[in-house]
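And now, chain A:
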Amino acid sequence: MLAAAVGLLAASCGGSSGDSKLTVLAASSLTDVFGALAPDARLSFAGSDELATQIREGAQVDVYAAASPSYADELYAEGLIERPRVFATNRLVLVVPSDNPAGIEAIGDLHRPGVRLVVGAEGVPVGDYTRKALEQLGQTDVLSRVVSEEDDVKGVVSKVAFGEADAGFVYATDVKPAADDVRAIELPREAQTEVLYPIAVVVGTEHREEAERFIELVLGERGRAALRKAGFGVP
Partner candidate 1 sequence: MRRAFDLLLVVALAILLGFLLLPLLALFLRVSPGTLFAQLGSDVALDALWVTVKTGLIAHVLVVGLGTPAAYLLGTRQFRGRSFVLTAIELPLVLPPAVAGIALIAAFGRRGLLGGKLEAAGITISLTQAAVVLAVAFVASPFYLRQAIEAFASVDRALLDASRTLGSGPFRTFRRVALPLAAGGLGAGSVLAWARGTGEFGATIMFAGSLQGVTQTLPLAIYAQLDQDQTVAIAVGALLVLVSLAVLVSVKFLPSWTRFSSA
Partner candidate 2 sequence: MDALQLSLAHPLRSFGLELELEVGAETLALVGPSGAGKTTVLRAVAGLLHPQRGRVAVNGRVWLDTERAIDVPPERRSVGLVFQEYALFPHMTVAQNVAYGGTARAAELLESLGLTALVRARPAELSGGERQRVALARALARDPAVLLLDEPLSALDAHTRAHVRAELREALGRLRLPTILVTHDFEDAAALGERIGVIVEGKIVQLGTAADLIALPVSPFVAEFAGLNFLRGVARARDDGLTEVVLEEGTRLLSTDPGSGPVGVVVYPWEVALALEAPVDSTQNHVRAPISTLVPVANRVRVRVGPLTAEITAASAERLGLEPGRTVVASFKATGTRLVELG
């Protein structure tokens, strides 16, 4: 019985060697798009920072797609991924629950006492973008209304969707999947920062052909169409 347990354990690890599945690490906001583009690949979604850590720890993966150039540039400088290329853009929006209990219509309304705001944590791409946008608007004191700093943009979306938060800053692409539960409020042009999505092959990949094929797919017409449909911008 012990031997069987050990055998199972051995079989479940190091699955990529001798395995023909492509492994892609991608930012959470790409969940639906990549899921549709590569249904047969092994897709792992999380905050771009967490995925970067996994690659640093030596994860056996093939493609990295982030929601911010900073992590990709770091990994590239460390020689862990190949030169990243931008394949999509996104923009930040303010979302409120569909019944808008706090009556938020603009960023200024977030100053009201008792407003419960949720944002991404510092270091998480959506969190950094949010802070940058607020800086550009001169509205950083809105951050005093923050009741939770999420590690993942999905966390922000779900709290607004559940109605536990009055408002949250997420990507435009996060609105559609949650359309029943949230309503988006566009930010003024001055607040918009470039949200760039880079993609690259991970150094040491054992599926170079499939990795490059996937990246071409994403950069090509089919990929661009899918991205546009999901609300991303394309370069």
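On the choice of candidates, all candidates are chains of the complex that A comes from, given by their letters.
Worth a mention:
In the analysis below, a residue touches a chain if its C-beta (ideal position, glycine included) is under 8 Å from a C-beta of that chain, and two chains touch if they have at least 3 such contacts; residues count from 1.
Because the structure is a prediction, the values reported are computed rather than measured.
Per the touch definition at the top, the candidate among 1 or 2 touching chain A in this complex is 1. Residues 47, 49-50, 52-53, 101, 116, 118, 121-124, 146-151, 155, 158-159, 162-165 of chain A are the ones touching candidate 1 in the complex.
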